[in-house]
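Below is one structure; the comments refer to it alone.
Here the complex is missing a single protein chain, while all its other protein chains stay put.
The block that comes next holds chain A.
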Amino acid sequence: MASRQLRFVLNGRPVQGEVDPTRSLLDVLRTDFALKGPKYGCGKGQCGACSVLVGGQVARACVLRAGRVAGQEVTTLEGLAPDGRLHPVQQAFIDRQGAQCGYCLNGMVISAVALLRQDPAPDRARVEAALRDNLCRCGTHREIVASVLLASGAQADD
């Protein structure tokens, strides 16, 4: 499809560009805005690697066409630490070593941020449910859950 002017707010900054609005938001973020946080994993909304926040809601950027975010606020992993100070969730993932290869990390952190906004003190079961649509092949699940619990202020028991 032909390109159109697309304007939205990316990580707190208004941006615009000539973009084919039917391209996926993931492709636009990675190609046109040179971001590395959101990752291509499946392109079908099945793994969560591409997660971003759109207007505060978690969204899978691979199945969201760029035209759909016109006028919206989009936050990526990069946008969580705008001034170099880590978001508490990011810090917790370092403290609890919530990654092996880390390819799934983006989706885990973004989902955790959204979860903690909804429920600042989730229990373990809630965290596990909230992350269940995010895939990790390395089996880092336990460390990831511990990271989210740490970020929420709860003490993980492993």
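Definition applied: a residue touches a chain if its C-beta (ideal position, glycine included) is under 8 Å from a C-beta of that chain, and two chains touch if they have at least 3 such contacts; residues count from 1.
Following the convention adopted for this analysis, contacts and distances are computed from a predicted model.
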So one subunit is absent here. Using its UniProt record, which name fits best from "Cell division protein FtsE", "Sarcosine oxidase subunit beta", "Molybdopterin-dependent oxidoreductase" or "Polar amino acid transport system ATP-binding protein"? "Molybdopterin-dependent oxidoreductase"
Extract the touching residues of chain A with respect to the undisplayed chain. 20-23, 27, 31, 34-49, 54-55, 57-60, 63-65, 67-68, 76-78, 80-81, 86, 90, 93-94, 97, 99-106, 109, 111, 114-115, 118, 127-145, 158
